Every structure is written in C-alpha cells, then in structure tokens.
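The complex appears here without one of its protein chains, the remainder shown in place.
Note that the chains are named A, B and C in the order they appear, and that numbering of residues resets to 1 at the start of each chain.
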Amino acid sequence: MKDSKASCRPEEARDEADGGLNMISRASIHVVAYATAAVAITVLFLGGQLGQWIELAGLSVSRADQIGFLALVVMGLVSCSFGGSRLGVMITGTIAAFIVLTAHQELAMVRYLSLGAVLFAIGIYGMTVSRNAIRMLMSIELMINAANINFVAFAHWVDPLHIRGQLFAIFVLTVAAAEAVVGLAIVLALYRNMSTVNMEKFNLLKW
Amino acid sequence: MESLNLLTALAHVNVEQGFFYVLAAIAIPLAYGVVFDRNVIRSGFLLIGVFATIAGLFFLLQAQFLGLSQILIYGVGITLVIVIALMLTNARQETGMNPALPANVGLASFVSVLVFTTIYLSLRSAEDWPLKNESSLSLPPNIEMIGKHLMTYYALPFEFASILLLAALVGAVMLSKAEPASLANAGDEAEQAVDGTDRV
Amino acid sequence: MVPEMTEELRANKLKTDEMLINMGPQHPATHGVLRLILKLDGELVKHCEPVVGHLHRAQEWQGQNRTWFQYQALIDRVDYLSGMFTSWALARAAEKIDDVKVPLRAEYMRVIVAEMNRLTSHLLWLGTFGIDLGAMMGLPFYPFREREELLDLLEAIAGQRMMFNYIRIGGVQNEAPPGWFARLFKFTGSFPDRIDEYEAILSNNPIFLKRTKAVGILPRKLAIDYGVTGPTLRASGVALDLRKVKPYSVYDRLDFAVPVCNRDGDTYDRYMCRIIEMHESNKIIRQCIEQIPGGTADVLREKRKACSACGKANCPHCGGDLAIMVKKQNAGLRVKAGEGFAAVESPRGVLGCYIISTGSDTAYRIKWRNPSFSNLAVLPELLLDHQIADIMAIFGSIDVILPDVDR
Partner (left out) sequence: MNSAVFEIGKFARLTLLWLCIIFGAVWGVSWSIGVLLPAVILSQSGESGRFWAQLLQALVPVVAVALFVPLNTCYMVLAERRLLALFTVRKGPNRVGPDGAFQTVADALKLLLKEEITPRGADLLMYTLAPVIFFAPSIIGVMPLLAAVSGNHPLFTPVNLPTGVFYILAVSSIPVVGVVMGGWASNNKYSLVGALRSAAQAISYEIPLLLSIITVCLLAGTLDFVQIADNQRGSLLNWNILGGGALTHLGIGSPWWSIAAALLLAACCILLFALYVICACAEVNRTPFDLPEAESELVSGFNTEYSGIKFAIFFLAEYTNLFIVSTFAAVMFLGGGHAPFPGLEDACISGLRGLLAAWFGACTPFQLGWLVNSLVNPATVSQVFWIIVKSYALVWFASLIRATLPRLRIDQLMDYSWKRLVPLALILLIAVTFLKELV
C-alpha cells in the first residue's frame, strides 16, 4: 500500500518542479474563465435588453433564445457549484462564451458547427493532456463525434435531398468503432505487459 | 393525426433553438467531465452522456436513423467496451492524481483554444453557404435514403467498411488474446497477497 | 480491501487486475456461515481460503460437562440434517464401552430411521443444489415434497422433525406408532418414481450437464490425501462405505449396492452418486420392513395383545431381541469406565465418535470426527481455476453442513 503511494510521489514532485509555466497557464485559464463568466452573468441580468439591442443592431433574436440563455446560465452555475471551483468556472465560461458567440447568428447551421468546434477543442485538449491511455481514446471519440455533428448539420442544411453527410457520418461511425476496438485492444495488451495505462510509462520507443 | 398538429405547430415556434441550447449546455459540461474528472471510470460514463446529447442533436437535425445508431453503437456499444477496459485495467492507480500530464497543460490549452478560434472564425467568414431550401419534412424517411445510397453509389465504401470492421475484429482478438504462460505463476503470488492482508 | 501491489510485483507477476472478495459468512449460497476468501482474476478463482468456526459451539466440551442423558439430546444439533447419525455414532461408541448388546429389533429400527434420515438429507441437498445452480424456484420444492412426507413419519416416531433424539444409548426411544410401517412402506413404493422425476428434470438437462460435467474434478489420490469420505469420495472412485467395508448393525444382512464411480469424480458424478444412493436407501428400508424381527409394530402389538406370557423375559413377542431399549433412560444414565471409538456412514461420510469415560454421569473426553470438516478442506483445491459460478456448483456438490464443520 505504501509502495504505491511512494510511486506516485515523484510525479507530484515533478509537478511542482516545472510548475512555473504551469502556474501561468493556470492563471490565464482563470482569467479567461472569470471573464467569460462575467459575460454570462451580464447576459443573465440583462435578459430581455440584450435581445432588444441585438434587434436594434439589425439582427433578429427570438424569445426562445432568451429562455435558452437563462437555462444555460443557471445550468452553468449549478455545475459550478457541483464540480468544484475551477472546473465549474471553466464550464460556465465555455457555455457563456458559446452562447454569446452563437446566439445572434442568422444561420442555425453555424450554431451546430460551433458546438462541434467546442467539443473538438475539448477533445484535442484531452487527447494532448491525458495521463491515462484510455482517457486519450475517449477524447478521440469525442473529436470524432464533434466531426459527426458537422456532417449531419451539413446534410440537413446543404444537402437535404441526398443527405450524403449522414452517409459519411455512418462511415465515420464504422471507422470509429474499429478504432475504438483496436485501440482498446492495444491498450489492454500494453497493460498486460507494462501493468499500467499511464502514458508517461509507455516509453519503449525512446528514440 | 390530430395530436401531431400540435407537435408540428410547436416545431415552428423555434423550440428547436431552445432544445439545441439545452443539449449544448448538457454536452459541454459532460465533455469537460470526460477530460477532467479524476475518476476515469466516471468519465467513461460521462462520455455516454455526451454521446446521448449528440444523438439528441441528430434528432433535432432530422437524422433519426443516425441518432438511433449513435445510441446503439456509440452510446451503448463503444462506451461500454471502454468502461469495461477501464475496469479491467487498474483505474485506481490514477484516481486522486491530476488526470493531466502537467507539462502539456499550457500547450494543450493554447492549441485547443487556437483550434476553436480558427474553426469559429472560418465559420464566420464564410459568406456563401450553398444552402438548400427544401423542407426535409416532406422528404422520404431518411432511413430509406441512406439505404438506397449505401446500396448504389456508396456500395464500394460500404463493403470496404465491412472489411475494415472484420480486420479490426480479428486484430483486436489477436491483440488481446492472453498468452497462457502469463497465468502460470499467478497462484503463489495470490497466496502471498492473501497472507499479507488484513483478515478482519 | 484489495491489497495494493508494489510496482515490482505488478511488473513481474500480475497480468490483469485481481480482486479479493469475501464470499460469506452472510452469503445466500454458502449454506450457513462459511467464509471463503477468494482471489479472483476476472471470473476465475485464483486462490481460495475457507474460514471456518463462525458456528463453533464447543460440542465436544459440552459433552464433558453434560450428563449422558442431556448430551444425547444435544448431539443431534451437530449435523442438523442427519441427526440420527450423530446420535447413532455416540450410542455405538458408548455401547462399545458399556458392552451392551442392542436388541436386534432395535438395530433394525435404527437402520430404518437412519436410512430415512439419509433420504431426507440427500433430498434437501438435491433441492439446494438446484438453487445453487440457479434453478431458483423450480427444483427445490419437488424434493422437499418427499422430504416433507419423511419428516412427518420421523416426527410421528421421534416427536421431532429435526432434532430427533431417537437413537439412544442402548436402543431406540420407542416403538413406532400405529400405521407407521404401512405409511412408510407405501412411501417407499412410490419413492423411486419420484427420484426418476428429479432425474427427468436434471439428469438430461443440457444446461445442468454443462454446469456439472467436468467441473470440480476430484482426483482419487487427492480425495484420499485429504481424508474425504462419503459420496464425495465414492464419486472419485474409492469404494469406501462403512456399511459395506466394515458392516455394523444389521447392514451385513441387507442386500444393497454402493454406487462407486469408476473414474475421477466431477460434480455430476457426485450428484449421480447421491441419486443412486437414494435408490439404495429406499431398498434398504423396504428390506428392513420385511425382515424386522417380530414384524411391523402393528403386527407385534396384535401378537402381544393375544399373548398370555407377555412381560416375561423369555416371551417370544416381547423379550430378547424384540425389545427396543435395554438401558434406563433417565438422568442416572451412566457408561462404564473405558474408551471406545465407533463410526457410522453418515450421508456426508464417515462420522466417528471417540469417547473416554470414567464411569461417571458425564464423559471424560469426547472427540468427533466429522465428515464435513475433511470434505471442506479439499474445497480450495477443487475451486482453483474455476469460475465464480462453479464455486456454488462444487461447494454444493460436496454437501457440507456448517455446524458439522464447526461443531
């Protein structure tokens, strides 16, 4: 029992050692997140006025949007209270930024594409950063799904007659299934040999 | 179809937009959870949630068949396999630790923000989307359409996909087949372990 | 709590994540309070350690601190499914020390009730074995139907359904009530058909065969090494049955076979052994009813009514071998000084009792040799590399009674 804890310790130590860059990035995330959270709260308080301003500016926004804003911000706050401070703020910030960026869009399609982009970005982050190989695979699945949203959105708006985007999404689904199966088999085989799924330990091909 | 009138009427009142935001507001926290949750198995379950919301988006986009396939294949099949893999490997190793590799965090967040910005800006800058005006309500059910396409224009890729799946299946079986020698000395080791533990 | 491995251990030996699981003492299928510490690799059992003693009641110590008369009643509780056999072993050991010759009629009565008890025990085993294999609602109740009839008969003769206290030092408790033999004879007539009924449910059921064939193979040598006895041993191909090998009571006068499997026994063989044993026990009971000196209780009663000389020691209807009890059963019951060992073949195997008596109203020392204890000892060997589901099949098939293990 003690040994396994001891084995964690060096990593934590290194965590602190190269924390310089880390701290900066954390701080920047905080700044971004709090800023977007502030925007979200502004949206919450302004409510109807924001819609009027947008309409004044020549754009149209429907009542449903405002209801959507409200629901989103409430949900963000709820998740904030659930998920601990930093993650909650990040989530709220992302949602708020997402609303602000997409709510006034004329094209509904752009909303979907933006959501795809958000999920894709989250997936990229997870894939780059994950310590666990399986979590990395999950992030890849996330990215593939984000791409699928785009395909289906395009099929709906650009090619409703021949919904070829949906066809492509089906092929993507197939490939993703194959990828998941083989990827997991590789991870399991690695686990059998190395008895860990920690990406840092997979250093057989050092050079 | 008296009852359907109400639903179609509701569909015109921009409910679609509201539903979209609700789904997005579920999907984004869940996706964050997939990446950031300290418990990997839990993030596996959250991934199911992400897939379910994406299936919901597909329903909003009138892609019923794809939405159902998403639930059937992704939501249940793939994620369950992932969760099982997580349970088979030692997930306890990682719980309690920071799930992220610390060295990569700054770079990764930069890259992901960059990716999003790039995509978003390119979306905004595109002026002439080749949009079509046909209402998809009047079209034949998309499952028929998909079936026709798969059997005619896209027959060859379809076959290739099946071959790919077969290859993946065989490959996965070969990779994960346990070599019998590895089980040989498990017994004495287990004995040791039992002797060493608390027998309360 | 799962033991955490050191990094080297993990790297060298552990290939997939193993799991330590406690089966029991409060598990629905451990037949009592057995605790198995299992080490599982996925579904495979990699190590098993039975922990016994949760039901320890100091039965041996109590024997040294209770009068013989009290202890006779107490000892039925050791193996609550076959109480006749424990009291029989005690009675035989005490009689050996005492040099008492048990009347022949009493010996026949002992064999009858003991074989009936063997049937009830096997029937209960059959029902619970079905439950262990997951025939959740279906199976148990058919054997229990027959067991109920037998228990009614035993209750009629002993006044108790489980803790009979019927076989006493020096004979048996009392004569059978009116009509008892007729009922029993009628039951034995229909019972073989009932056994065929169970077999129709189980013996050819493909799922049952899959679950039992080639599962939990107990090699002959291993069984002998561990001191396994009873049907579990005979299913492994060793023809050890005290009733045949070292006939006691009147077993040498009876014609019955001892089922022995001619190969290393698996779970199915153990099941089959017990099924055949039930047929044989049934046969024994029928023979006893036919052979019993003095005829059935009703016949004897009629004869005694008609007899003028009754009550005298040489009366052909009531003296000599037609008595059922030769010692006074009261608090003054004593056994002569000396030591003796006697064993009987209980439904679970060889049940032995060793007594040292100083001639007082309590025993000086009593030691029991319980079949379940030795049979249970072989369990870890049997379970190795089997699946979780097989634990129950194997454990059920060796038929262990936990009070018999822990005493």
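Everything that follows uses one rule, which is that contacts are C-beta pairs under 8 Å (C-beta built on N, C-alpha and C of every residue); 3 or more make two chains touch, one makes a residue touch a chain.
Just so you know, these numbers come straight off a predicted model, no measurement behind them.
In the whole complex the chain that is left out makes contact with B, C.
Screening C:132, C:175 or C:404 against the full complex identifies C:132 as the residue touching the chain left out. The chain that is not drawn here is touched, among residues C:118, C:211, C:348 or C:407, by C:211. Checked against the full complex, the candidates C:142, C:180, C:256 or C:341 give a single residue touching the omitted chain, namely C:142.
Across the interface with the omitted chain, chain B contributes residues 1-7, 39, 41-42, 45, 48, 64-65, 68-69, 71-72, 75-77, 79-81, 83-84, 87, 141, 143.
Counting the whole complex, the residues of chain C in touch with the unshown chain are 19, 21, 27-29, 40, 43, 130-142, 145, 201, 205, 207-208, 210-211, 387-392.
Simple rule for what comes next: only the chains that are shown with their structure count from here on.
The centroid of the Cα atoms in chain A and the matching centroid in chain C are 66 Å apart. If you average the CA atoms of chain B and of chain C, the two centres end up 59 Å from each other. Listed for chain C are residues 3, 5, 14-16, each touching two or more other chains.
Shared interface positions of chain B, i.e. residues touching 2 or more other chains, are given as 88-90, 178, 182. Chain B makes touch with chain A in their complex at residues 13-18, 20-22, 24-29, 31-36, 40, 43-44, 47, 50-51, 54, 57-58, 61-63, 65-66, 69-70, 73-74, 77-78, 81-82, 85-86, 88-91, 93-94, 97-113, 115-116, 119-120, 123-124, 129-132, 134-136, 139, 142, 145-146, 149-150, 154, 157, 161, 164-165, 167-169, 171-173, 175-176, 178, 182.
Residues of chain A that touch chain B in their complex: 4, 8, 11-12, 14-15, 18-19, 21-22, 24-26, 28-29, 62-65, 67-69, 71-72, 75-76, 79, 83, 87, 90-91, 94-95, 98-99, 101, 107-126, 128-132, 134-135, 137-139, 141-142, 145, 148-149, 152-153, 155-164, 166-167, 169-171, 173-182, 184-189, 191-192, 195-200.
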